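Below is one structure, written out as structure tokens; the observations come after it.
Note that one protein chain of the assembly has been removed; the remaining protein chains are unaltered in position.
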Amino acid sequence: MKVGFIGLGNMGLPMAASLAAAGHELTVWNRTESKAAPLKEKGARVARSPAEAARGAEVVFSMLADDAAVTSAVFGQDGLLAGLAPGAVHVSSSTLSVALSERLAEAHASAGQRYLSAPVFGRPAAAASKQLWVVAAGPKQDVDRCRPLLEALGRGLTVLGDSAPAANVVKLSGNFLIASMMEALAESFALTRKSGIEPKVFLEVFQSVFARSPIFEGYAQLIAEEKYSPAGFKMRLGLKDVELVLGAARTAEVPMPLASLVKDQFLGGVAQGHGDWDWSALGALVAERAGLKQGG
Amino acid sequence: MKVGFIGLGNMGLPMAASLAAAGHELTVWNRTESKAAPLKEKGARVARSPAEAARGAEVVFSMLADDAAVTSAVFGQDGLLAGLAPGAVHVSSSTLSVALSERLAEAHASAGQRYLSAPVFGRPAAAASKQLWVVAAGPKQDVDRCRPLLEALGRGLTVLGDSAPAANVVKLSGNFLIASMMEALAESFALTRKSGIEPKVFLEVFQSVFARSPIFEGYAQLIAEEKYSPAGFKMRLGLKDVELVLGAARTAEVPMPLASLVKDQFLGGVAQGHGDWDWSALGALVAERAGLKQGG
Amino acid sequence: MKVGFIGLGNMGLPMAASLAAAGHELTVWNRTESKAAPLKEKGARVARSPAEAARGAEVVFSMLADDAAVTSAVFGQDGLLAGLAPGAVHVSSSTLSVALSERLAEAHASAGQRYLSAPVFGRPAAAASKQLWVVAAGPKQDVDRCRPLLEALGRGLTVLGDSAPAANVVKLSGNFLIASMMEALAESFALTRKSGIEPKVFLEVFQSVFARSPIFEGYAQLIAEEKYSPAGFKMRLGLKDVELVLGAARTAEVPMPLASLVKDQFLGGVAQGHGDWDWSALGALVAERAGLKQGG
Partner (left out) sequence: MKVGFIGLGNMGLPMAASLAAAGHELTVWNRTESKAAPLKEKGARVARSPAEAARGAEVVFSMLADDAAVTSAVFGQDGLLAGLAPGAVHVSSSTLSVALSERLAEAHASAGQRYLSAPVFGRPAAAASKQLWVVAAGPKQDVDRCRPLLEALGRGLTVLGDSAPAANVVKLSGNFLIASMMEALAESFALTRKSGIEPKVFLEVFQSVFARSPIFEGYAQLIAEEKYSPAGFKMRLGLKDVELVLGAARTAEVPMPLASLVKDQFLGGVAQGHGDWDWSALGALVAERAGLKQGG
């Protein structure tokens, strides 16, 4: 296929290289043109503007730093919007706001163009070794058309449905899960360090017990299926354990705001009469506060 | 070895069975005696009190529900303390408060007895299939002596050092990590559900991207080694992404207190001049607030 | 003076009436024109657009619901910006974002017009009885020129300095203080109610002890002056008391997230070696996390 690629940063460059390696004909654009050199050597054409990169392409990827960079590359002078042919597809892989993704969907539709959102999970090294995971959303026919390209980027693909911004919500939620785990780890390492345990030893426990284990997956499944009863581990016991964590943190003088947050969530669940539900019923408490009906 | 086992609940029963299967001679006690029947059939002796289960044993395990149950079984009438021979070892596998673990260490020392703390990670099914992970702490000679028993319980063992209560801190920290991940998942599922994404599809993404992947492990390592620079992903970008999460949550009307907490942590880091550090430097911010020196 | 007034809602109507009562010549505009009737009866002229209300006026007030309403009334067709004479002043009393206030400052400056930000504290009843408190910011000469009008609105005026958006920050901070006190009250009433105390009795205590007392004022002064030592009441005692609150909340099963937040702040202060500072040194902890230097 004739493919345009806009944005050759740490992520974009290896992604474009994967497409080239899969045999597609590439025209690339980057604000700093010199970054395109490695692709030029492999036969890619280097465009002077996003519009030029889009001209004649069936599909154009964009992989840029943030909303501002995408807004400029798409809506600016000689932007993607001006160059993309009717019926051609813009595949946006950047981590964008949902609002900008909605605006892109509307703008491309108005111009008779197609739009997919397809952000990726993985760091530069994963991009280079085709280990990215792609989450794509948009009209089925466009996803099908781009599937060979999306599959050339990484080790797998999840298709989320018709509405392109959904993929942005999922990508953002994934980054939120990482940030949350880091806060949890930060508090755990602070507690264990102040309690006299070597960080490398706690790391070893984390690696042995949690990493690559099905623990988190199992809880994700309970929440996805809203299957909180019968309990594998009751919420009142979860509350007790988090209180013991806070007790140890008090003794060691370690503030643990995430532990306090979880404690108050469990305490609310117990106060509302759900102490015998599984502790994963945090899922139900949070959903209720968001105005969601159970199972709805 | 002659081994006592106190507490035959969902966890204790399969753990005791593992010890029996490994060829050790068991005397067991449970408040509700009928629970001991399956072990009796396999040749275990059933004691009438914790003291009786301890008498003559080289090592006695306890696996009970909470501090109160352990306090009663050890310090109560006909308790373990009264029955355990000088030089014999009490291995406590319950999830206890650090304070009670310290009290047990002192009491056994006063009585000329030995004490190890060896809580386990894993659910009843893992106990039955010898898939538990054991974290043990206490004097090295006692750990060495009990090693064959500890290894018979599960798939691996981490030894934490001389001070028994350290194992309790680690066990509690592990449960805290699970509870934190559940809160993060609860908020993510609420956000994606209200944004129109099927829970089972988001679950699929979670399974593909996070579960059994080295992502969390990698961040744990950065925090353990306090290696926050050069950044793989800068804190100011982490802040931006969490703000996009909160923006999406605003649109969908989903309160996400953990996302707010992490946002404020990142914002504090940026305000204090660390925007170019890796976003895992949450580890440094939390440690500093706990009064820990970097690397100290 | 010849005064324009844009926005005759619950707040704007009595404010405009105060200006009329002080003898100023009014031209008013409201989206729903009928709301202007009471002022028309008192001799005010009713304009058909914000531009018309501004034409010929020395000073034009705006008091509208939100950023969107102000943006439309100022920048829209026949908007204030188009009608205001060079040298005439726009006094914005709405509760605006700082960003919009900055945009207004720039737009009026470009047009050779003057701009003050002067939001008010008080509810409609206070506006009707001239009990509002006005916080004004902008160039001194403009504040001086508008002073008679600003003083006609309420019982007092604080002038904040040259930069108009500062008044918006102060107004927003004031509303934040109210919202915070409501969360604190909400948690306190929940705790006392579940502990068997009649809400009206706790209200009586609140009225007797806190309302109209100098307690909060005293603490505000300590924080303003960063005078945290010697302590009137040490942070470690503050920590102890909040822990007792959380203990009572545990017993009554009342989640108190604000109490947890404050507990973690105090615990962090103690962990960092400030346990002997006054508990108002929360001010120092929060300022440090914002990257502020003490006294700077």
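Residue numbering begins at 1 within each chain, and the chains themselves are lettered A, B and C in the order written.
Keep in mind that, in the parts below, contacts are C-beta pairs under 8 Å (C-beta built on N, C-alpha and C of every residue); 3 or more make two chains touch, one makes a residue touch a chain.
Small disclaimer: the values here were computed from a predicted structure and weren't measured.
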item	value
Residue in contact with the excluded chain [from C:49, C:62 or C:192]	C:192
On chain C, residues whose C-beta touches the chain left out of the figure	66, 95-99, 121, 123, 133, 135, 156, 158, 160-161, 163, 165-166, 168-170, 172-217, 219-221, 223-226, 232-233, 238, 240-242, 244-245, 247-248, 251-259, 261-262, 265-266, 279-280, 282-283, 285-287, 289-292
Interface with the undisplayed chain - residues on chain B	243, 249-250, 253-257, 260-261, 263-265, 267-268, 270-271
For chain A, residues in touch with the removed chain	257, 268, 271-273, 288-291
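Definition applied: only the chains that are shown with their structure count from here on.
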item	value
Rounded Å distance between chain A and chain B, as computed from the means of their C-alpha atoms	29
Centroid spacing, where centroids are CA-atom means, of chain A and chain C in whole angstrom	39
Computed distance of Cα centres, chain C from chain B, in Å	48
Numbers and ranges of chain A residues touching at least 2 other chains	253-257, 261, 265
